[in-house]
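What you see is the complex with one protein chain gone and the rest in place.
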Amino acid sequence: MTRPPSDIPAAGDGAGSPALTPAAGPTPAAEPIPAAGLPPAVELRGITKRFPGTLANDAVDLTVRRGEIHALMGENGAGKSTLMSVLYGMERPDAGSIRIDGVEVSFGSPSAAMAAGLGMVHQSFKLFDSLTVAENVVYRAEPRRFGLVDRAAARRRVRELGAEHGLVVDPDARVGDLPVGLRQRVEILKLLHRGARTLILDEPTAVLTPAEADALFVVLRSLTARGRTVILVTHKLREVLEGSDNVTVLRDGRVVARLRTADTSGAGIAAAMTGRDVELDRVHPPGTPGDVVLAVEGLRTAGVHDVGLAVRAGEIVGIAGVAGNGQSELVEALAGLRPATAGRVGLRGEDITHASATERRAKGLAYVPEDRHAVGTAPAASVADNLAMGHHRTSLSSRHGLLPPSAVRSHARELVDRFGIKASTPDVPATALSGGNLQKLLIGRELAHDAPLLLVEQPTRGVDIGAIQAIHDELIAYRDAGHAVLLVSAELSEIRGLADRILVMYEGRVTASYDRSDADEATLGLAMAGGAAAPRADTPDPDDTPDTDGD
Amino acid sequence: MFFDSDLLMSALRALTPILLAALGGALCERAGVFNIGLEGMMLMGCFTAVTTSWFTGSPWLGVLAAALAAAAYSLILAVGAVTLRGDAVVLGIAMNLLAVGLTGFLLRTIFGVQGTFDDPSLAGLPLVGGFSPLAYLAWAAVGVTALLLSRHVWGLRLRGVGEAPEAAATLGVSPTRYKYAAVLVSGVLCGLAGAQLALGNVTLFSENMTAGRGWIAVVAVMLGRALPLGVLLAALLFGLAEAAGFRLQGLGMPQQATDAAPYVVTLVALFLSTAQHRRRTARTRMTTRTTGVTP
Amino acid sequence: MASAPDPARTKGAARIKEAARTKGAARRNGTARIKGALRSPVTFSVVAGLVIGALFLVGTGADPFAAYGAVVTGSLGADGIGSTLTTGTSVLGMALALAIPLRAGLINLGGDGQMVLGGIAATVTGLYSPLPAPLTVVAALLAGVLAGAAYAALAALCENRFGVPLLVSSLLLSYPATSLASYLVRYPLKEPGSSLPQTRRLPEGVALPAFGTSTVTAGLVLVVLAAGAYWFADRRTAVGYEIRMTGLNARFAAYAGVERKGLTLRLVSASGALAGLVGAIGVLSFPYRFLDGSLTAPGYTWTGLTAALLAAAAPLGTVVAAFFFAVLQVGGLSMERTTEVPRELTQVLQAIVIVFLAARLRFPRLRRRKPQDPQEPAAHEPDDPAPTAKEPASQGEFA
Partner (left out) sequence: NAAAKDDSSSAGAKGDGKSFTLVTPDSVGQNQFLKLAVDGVKAAAKAHDGTQKVYQSSDSASQQQNVQAAVDAAPDVVVLVGFEFADVVAQQAEAHPKQQFLMVDACTEKTFANVSCAVFREHEGVYLAGAEAGLLSENGKVGAVVVLDTGQFRRYSDPFAAGAKKVAAKASASTRFVGGQSPFDDSARAKEQANSLLAKGTDQIMAAAAAGNYGVFEAAKAKKAYAYGVDVNQCTAAPGTVVDNVIKKTDVAVQEGIEQVLAGKAGKTVSYGLKEGGISLTGLEDGVDASKCVIADHKDVLKKVEALRDQIVSGELTVDDPAAK
């Protein structure tokens, strides 16, 4: 690769007002000018993609220079994923052209795109959990001996690539056993093994801690320094501002802005994405804590060791931590979906340690789970049926357990209106909703319980800025109504913006606790990476029984 | 005296058709297609083998035709479950019913008999060392599929397809193609199983002659965790239980008890293996979860 | 989302919208429903099955019209309707038995064993109960129900406790049950002096009342009542809702507090109870005794399962499908008697219908529809017999 890396996010020349540029005309002002003689790594012209009822991409132009990190931003449904699917050969565009390194191409399949040097890391990882890292990396590009997979060569390859790019992973580990951050390394190794020169990453940091995200950007930088190109699809302004060279913003399938990162600010990008002014990083006024609602003492379950915490009425307690450090297990144990092996859980003074999920709900607990597709909803069921869940035994049904269909439907209409869920009728299946709307459905349903205690996991993962703010407002309103909220989020800004107190979980224990005012990102980030952990015993806890729910 | 070589021989004979079918089932399972149509595919194999052998006089052509016919029949599952994304369980159950009806119908239309077709001049498979050549083929197939799945490029891709088809697709491996291949191969294996049953174990066709062996193969796939060697052990367990049951009848055990024995033994084996499997996965998961990064 | 707007206003708006919706719907609903029904995969499957069956007939030189005519007259004509309803009693009973767990994504393949144990329990009660005959009948029915339920519960425990998928545990448990029944009627319960594997005949009066001189008994009324109860539970109760949601996404239901293991146990027990009821009805009808194999040989379990699958376990659909298969079975035999066409044809038809349905084939759209047509046939009509995005739970639990 001959071209030197592009200018790293050095201070631009006085980034004053956001350089908003309407995407009219063939050569908008902020269009990065390709270095003389070298064609752009990727050049999309007039890409149009129509789905039944939706114009997902409307004559989109996108130019990505070799060696840059190019951010692609936009709200949910703006057309980012669609555009990348078109580029990557997964969807055929209705109109438009694609050039890779100046050569016009037309990909019929991802393999064709891969052969042209593209590689994509999807938002939901595309990995084989039961296979090893090495097998995942070489899949479909296997080193062979006599027609058999040459496993030694595969391992060697993983080690070499890892060493070269700072992506160290054990080639023999089963991918299913790896934490998310390492899985992402495997995804990137996969692309590098295939010789990808342009990497597309769709929301790569959605599930990472700041530390992991920072590590990822170091890797991405080292890749671009070696002449590779990165297209980054994301909702996170911070990353874009710190990590990218140029930004393209989509709204409603159209390019609304092309910006040099150095020349812009977060507010500018946000305004371009939403089409209105957005107040970023709002810090909500603190709550006024009352009586203890949730009291946890010495709780143990698989993956959770000796956790104690308390949440009071009128406060939000945030749990920060890298995914896989026991937060999900803790919340599941609190919700009654996982048996506690020791300790005590009290809800409004009542011992609920061994109560079933239904009993806990009856006693005043509502719960927004992390995975809205697999756990939080039944995608094939109607919106009305999805909204009824949990209410079907209480407000909607009569004493005798009758559940009149009319009650279910009118309940649904009420919530659809109250929470602004976009659904044509309550009878459409939940699959028809976008990610953000599905999340609203979920949060609306749980808030409607008016339960004294709300457990919320990752309430805004993969949701756009507009919806994030609406959801945050709802949570604050809920707190201010005198309810207790336990919030689990991998998003530090979210935790810091909402929580009155912040706990950090590391390896199944609560290792640190901060008041909102003491918790800056650096401190929290360090604690999440184990910096605040007490020295860990080398032997696993004796009472740490293996989980028996056999999932 | 009780566990003599005859018992083993008897178990091995009982096991051959089950093993062939179960290997097919294991391949499908690995490819992510739940195949409970083994019984039906096998029955189609039985019928085609006998019909072809009868009209051509060659049992080998019968074997070939059985493999082809069962493979063609397996297309129902491939098209229905893979291309049209239908429900594999429902399709499998329907295929089993269809095979019974179809072979019964054809038996009457072609041979004009109901129940059983048998004729002394119907040519069966020769025996080599007490077993039909297909039995040896079944043994070889265990090794071949084991190697294929664990070491061969095709096997790696197949396993990937079965585990996460979208992931395979993004890497340019067509899940459809691999699933079709797995289903068709299972068809061929079930066809061979049928031929073995109708021209090897005996030399005749009778309605519903598979008599639940396909279902046992399904259970063997599960018990053997879709691993070729595991499937072999599971089939062997069943074969031994059945052969031992025959002996026990001789010792005065009622026929009904010996009838039920193989199923009870299989169920108990399932209990034990599931419990053990859980314990093991729980343990490995715990260690990696607590250590986080492995070197 | 914002803060909730004035609730009174939104409610009013919703009411107006609702009024408009129902008005428009009333007008267009009829035709849309018919169109929807015609295009549904069920219609396609049935028609395709009949066409392929006709091709078979032509291929073997028979007259398809005569054959199908014989099926219809043989099953629905004056001579056949009694047999159809008698067969239908058992088929519907088993179809319901299998539909109930299927609604939650559970497949019970152990119907044979549960039915046979129900039959044995009813026989023993009928033979040895000291109660007067009418009470004995009730006791025998209850005994059958309990035996079936208890045995099915065993299969559910295998899944809940030992992690052996229900599909397999129920199937494997079925064999020992039929063997046990077979043993009992050959030795302890055998009719003295008879060379048959059968029990004594139940005492006079220990029988379900029959309609006139026909073989149709009050058993039909019982299974129809069961179907009604199932319909009601499915459509109008919280439990029915939980079952449906479990079938659509078991993790979702569990998250909301539906206890999977408890539900499995209850549903599978209910399933076994119905299977046991069918067994008891079989024994309390002609020939009023337990004859080894007579309950299982007609294959009601499989026919019932196919009916439940055809209807995606929806209550009304299950009833219709069960009746359809009873017609095929009885009509097929009659066709064989009158037209020389082997009755296996109807078995082939039955299987082909299911194959097509499982493959989700439907008639192609004749005209292009506007995208997002609000009158798109309601795929979520709970009684729509089309299986909508329903994955049997067993699949995921395999291996």
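We just call them A, B and C in the order they show up, numbering each chain from 1.
Convention: contacts are C-beta pairs under 8 Å (C-beta built on N, C-alpha and C of every residue); 3 or more make two chains touch, one makes a residue touch a chain.
Given the structure is predicted, the values throughout are model-derived calculations rather than measurements.
**Q** Using the touch definition given at the top, which of the shown chains does the missing chain touch?
**A** When the full complex is considered, the omitted chain touches B, C.
**Q** Could you tell me which of C:228, C:262 or C:287 touches the chain that is not displayed?
**A** In the complete complex, the chain left out is touched by residue C:287.
**Q** Touch as defined at the start, partner being the missing chain; which of C:40, C:87 or C:125 qualifies?
**A** The one listed residue touching the chain not shown is C:87.
**Q** Using the document's definition of touch, tell me which of C:249, C:334 or C:350 contacts the absent chain.
**A** Touching the chain that is not displayed is residue C:334.
**Q** Using the document's definition of touch, tell me which of B:57, B:143 or B:212 contacts the absent chain.
**A** Within the whole complex, the residue contacting the unshown chain is B:212.
**Q** Which chain C residues would touch the chain omitted from the figure, given the whole complex?
**A** Chain C touches the missing chain through residues 60-62, 79, 83, 86-87, 90, 175, 186, 193-197, 201, 213, 215, 286-289, 291, 293-295, 297-299, 329-330, 333-334, 336-337, 340-342.
**Q** Could you list which residues of chain B touch the chain missing from the display?
**A** Output for chain B: 4, 6-7, 9-10, 13-14, 108-110, 112-118, 120, 124, 127, 197, 201-204, 206-209, 211-212, 242-243, 246-247, 249-250, 254-256, 258-259.
The rule we apply is simple: only the chains that are shown with their structure count from here on.
**Q** How many angstrom lie between the CA centroids of chain A and chain C, rounded to a whole number?
**A** 44
**Q** What is the distance, in whole Å, between the centres of chain B and chain C, each centre taken as the mean of its C-alpha atoms?
**A** About 29 Å, centre to centre.
**Q** Hunt down the residues of chain A that sit against at least two other chains at once, touch-wise.
**A** If we look for residues of chain A contacting two or more partner chains, we find 550.
**Q** I need the residues of chain C touching at least two other chains; which ones are they?
**A** Residues 163, 390.
**Q** In their shared complex, at which residues does chain C touch chain A?
**A** Against chain A, chain C makes touches at 1-5, 7, 10-11, 13-14, 18, 21, 163, 235-242, 244-245, 248-249, 251-259, 371-372, 374, 378-380, 388-390.
**Q** Residue numbers of chain A touching chain B in their complex, please.
**A** So the residues of chain A in touch with chain B come to 90, 109-111, 114, 120, 122, 125-131, 135, 139-140, 142, 144, 147-149, 151, 170, 173-174, 177-179, 182, 190, 302-303, 324, 507-508, 540, 544, 546-548, 550.
**Q** Going by the contact rule set out above, which residues of chain B touch chain C in the complex?
**A** Touching chain C: residues 29, 34, 76, 79-81, 84-91, 93-95, 97-98, 100-102, 104-105, 108-109, 114, 215, 218-219, 221-222, 225-226, 254, 256-257, 259-260, 263-264, 266-267, 270-271, 274-275, 278 of chain B.
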